[in-house]
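Got a structure here, written out as structure tokens. Questions coming.
One chain of protein is taken out of this complex; the other chains stay put.
On to subunit A.
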């Protein structure tokens, strides 16, 4: 199952994208019960493309909340166009989701 839940809805020519990504977003500053530092594990980059064009890039640090929420808006797309959203984290993990605009 994808770690990304995303919707892109068009209204009056403006596409609103809303996404939630399942991710721990560990800061690397917390300790577990044994007092050991929990290693930092957070998304560093989220990239959105529509019709092959970059529409939105997020560079994140660990201060983004766990299971990050992200919303942005763009113009110049139509119903049925494909929006591709992908993320990568500091441990090299990544995921991608493709949806059509509705």
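One rule holds for everything that comes next: a contact is a pair of C-beta atoms (placed from the backbone, for glycine too) under 8 Å apart; a residue touches a chain by one contact, two chains touch by 3 or more; residues count from 1.
The definition used in the following text is that contacts and distances are computed from a predicted model.
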Just go with whichever of "Sulfur-oxidizing protein SoxY", "Purine-binding chemotaxis protein CheW", "Lactate utilization protein C" or "Carbon-monoxide dehydrogenase small subunit" UniProt uses as the name of the absent chain. "Sulfur-oxidizing protein SoxY"
Spell out, residue by residue, where the missing chain touches subunit A. 14, 27, 29-30, 44-45, 53-66, 68-76
